[in-house]
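With one protein chain held back, the other chains of the complex are shown just where they sit.
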Amino acid sequence: MDDTALRLGIAELVAAYADCIDDDRLEEWPDFFVEDCHYLITSRESHEEGLRHGVIYAASRGMLIDRVTSLRRANIFEKHRYRHITGPTRVLSVAGGVAEARTNFLAVRIMHDGDTSLFATGRYLDRIDVARQPLRFIERLVVLDSQKIDTLLVIPL
Amino acid sequence: MDDTALRLGIAELVAAYADCIDDDRLEEWPDFFVEDCHYLITSRESHEEGLRHGVIYAASRGMLIDRVTSLRRANIFEKHRYRHITGPTRVLSVAGGVAEARTNFLAVRIMHDGDTSLFATGRYLDRIDVARQPLRFIERLVVLDSQKIDTLLVIPL
Partner (left out) sequence: MDDTALRLGIAELVAAYADCIDDDRLEEWPDFFVEDCHYLITSRESHEEGLRHGVIYAASRGMLIDRVTSLRRANIFEKHRYRHITGPTRVLSVAGGVAEARTNFLAVRIMHDGDTSLFATGRYLDRIDVARQPLRFIERLVVLDSQKIDTLLVIPL
């Protein structure tokens, strides 16, 4: 792939990921990651302090699958959807078959009754396996701008 | 056009459409569509049920022109503008001179007194004539995430 094709491919990955969640096709969500992946939703403060814990954490694709399973079984939360609006994806580096990229996002939450609110904003900090097709996330850090979100977070971002 | 040029062209069409509405150049809006077009604003629920009706509906460019005419005459609604923020445009397929594309959007509404609010979110599901220049919409489905918007909707999205 030349440089332009690579950039468009990475942008497509980021966009397809958001659509997967927004469409409630969560069973497909783990397939956006390599087996030995790392997924973390954290706050800006925690991220700046170098902490590796967060609101949602997974250290393998299996843990992502488990999360979807339990989310589907646990029917205790009020039904809602997200709408992700992502800004342009910046490819910061490509080396050794791994691309580092960054994308700002905003997630709107739509409740079952139609109530709509600005739910979360932040950055995706990604490490992507670009050595093979389809492109997949090795690591996706979801760094939230606000620390106020924790208790409401059920569906992945 | 090669693949990259086509993708950039489609992204430009989607962005130019939003700017046309946000700039209040509504008289130019019908020209983004082919003569024999289909434009529909609907809700996620209606769309999933396969229904083809909606809040705003037009089955030809003439109907779009009529809509703008009546919107300009009817001065009963409080003046307002939108600001569209669109995410990346995904080109899902290209075949037989027709591209299918999808773009998430968020529309902020700005009232005459400056009051600003999150007005609508959703998806554009597009079929685009890419066989000739300029690119035009054959079909644009505006699928809203919330069913709560109907009565407020005057200006097209």
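The letters A and B name the chains in turn, as written, and every chain counts its residues from 1.
FYI, a contact is a pair of C-beta atoms (placed from the backbone, for glycine too) under 8 Å apart; a residue touches a chain by one contact, two chains touch by 3 or more.
Treat the numbers as computed from the prediction; the structure is a model and nothing was measured.
Here the missing chain is touched by one residue of B:22, B:100 or B:139, and it is B:22.
Note that of B:63, B:85, B:98 or B:153, the residue touching the chain absent from this view is B:85. Even with one chain removed from view, chain B keeps its contact list with that chain: residues 4-5, 8, 11-12, 14-16, 18-19, 22, 81, 83-89, 106, 108, 110, 113-118. Touching residues on chain A toward the chain that is not drawn are 4, 7, 44, 85-88, 90, 102, 104-106, 118, 121-122, 145-149.
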